[in-house]
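Every protein chain of the complex appears in place save one, which is left out.
So that you can tell them apart, the chains are marked A and B in the order they are listed, and the count of residues begins at 1 in each.
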Amino acid sequence: MFINTKSSFKKTLKTQIFKMNIFFIIDILGLISFAISGALVAFNKKMDVFGVLIIAFVTSVGGGTLSDVLLGNMPVGWMENIMFSYIILGSAIFAIIFRSKINYLRTSLFLFDTIGIGLYTLLGIEKGLVAELHPIICIALGTMTASFGGVIRDILCNEIPIIFRKEVYATACILGGITYFTLIQFPIKENFVLVISGSVVIAVRLIAVKFKISLPNIYSKEM
Amino acid sequence: MFINTKSSFKKTLKTQIFKMNIFFIIDILGLISFAISGALVAFNKKMDVFGVLIIAFVTSVGGGTLSDVLLGNMPVGWMENIMFSYIILGSAIFAIIFRSKINYLRTSLFLFDTIGIGLYTLLGIEKGLVAELHPIICIALGTMTASFGGVIRDILCNEIPIIFRKEVYATACILGGITYFTLIQFPIKENFVLVISGSVVIAVRLIAVKFKISLPNIYSKEM
Partner (left out) sequence: MFINTKSSFKKTLKTQIFKMNIFFIIDILGLISFAISGALVAFNKKMDVFGVLIIAFVTSVGGGTLSDVLLGNMPVGWMENIMFSYIILGSAIFAIIFRSKINYLRTSLFLFDTIGIGLYTLLGIEKGLVAELHPIICIALGTMTASFGGVIRDILCNEIPIIFRKEVYATACILGGITYFTLIQFPIKENFVLVISGSVVIAVRLIAVKFKISLPNIYSKEM
């Protein structure tokens, strides 16, 4: 660190700021996606305005909150930066106003939820890397960050949590994480690695649901 | 701080001790209300004695534990002060002994639960103010502190969490929080502000359930 030349220091700084920017943008996009996905589930449940706002909020910050708590980053992120709350509330109000335009509720919900898990998987992995944890732990953090908001949303709405079984939820997160740690072995720019890994999460889930693909069955017929 | 005159310092100290006392009393009353509400739900489920004690405990400390964890106040409050446990266990045992006298179970449960959320909303807001957080975050903390114990209670008892839909739960907390932050703009003594805000939470919920009032419907008929 100390023997950095001035120019390499500048480069490091620039990379740091770039990384901050990338993850900041990912965080914002994830917040918006999950806020809208939360609002859509709350609409289905005919909740009142405050109910919709709260479900949007919980869905957005749930996963990040869990990973912050497990890592000991407290007060958790959304408490210290009020902008997060404004973005979530703004997205939820947007969804409330244009709810009649969001015609195909089920499809929209699925799409926003899927984009959200793709983005938050990356965010969770990054948090693990910052804390210098093992790749397996980073992937676990990514999966939790991606899925916990949706799990809380479903529990509070009395929906069966859709994680795991029907929609290849966790599998998509784990495959995205494995892609990330495979690609960073190669000399590829980190933002490409991020875009590819996030796309893997989204693609795996979309394709699996579209074509009703699932992992090889481990259950013999007599079971 | 350092240029305080002796008298203003004394006044600050007195205010501090007074505030501590007020919030201490609110905390105790909240513990008792939620412990009894937890015990009543556990009775409905025909739980054994230990089950009743645990549900009473979880309902009482759940909300405060969540807000302590999110703020990074660990070990959480009830672990460091054994008096909390004695009060909760005492309330639960009281409820067990006099359960036949608590005739109208549903009404009692609803009343104790409502008083609990009123008190804990104030407690959560105060925690947020101590951590110097934004009013929106303070209201979120108040709502979580008030509702999380009941949510865990309901999940552990296999009841559908009553938050949000049927009983204007979160709406009452949020309106109470807005009342608090509106009133402290005016030169009103803080204990009055607390009493009024807490009463707003309780009144909103009672009136809404009594007269089956809900927020303006945001759903058009064709949905």
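Quick note on the criterion: a contact is a pair of C-beta atoms (placed from the backbone, for glycine too) under 8 Å apart; a residue touches a chain by one contact, two chains touch by 3 or more.
Please read these numbers as outputs of a predicted model, since none were measured by experiment.
From the set B:87, B:156 or B:175, the residue in touch with the chain omitted from the display is B:156, counting the whole complex.
What subunit A contributes to its contact with the hidden chain is residues 69-72, 131, 133-134, 136-137, 140-141, 143, 151, 155, 160-161, 163-165, 168, 170-171, 174, 214-216, 218-220, 223. Residues 43, 45-52, 54-55, 57, 65, 69, 72, 74-76, 78-80, 82, 85, 89, 96, 99-100, 155-156, 158 of subunit B touch the missing chain (whole complex, contact as defined above).
One rule holds in what follows: only the chains that are shown with their structure count from here on.
In the CA-based superposition of subunit A onto subunit B, the rotation angle is 120 degrees, rounded to steps of 5. Between subunit A and subunit B, the centres computed from C-alpha atoms are 31 Å apart.
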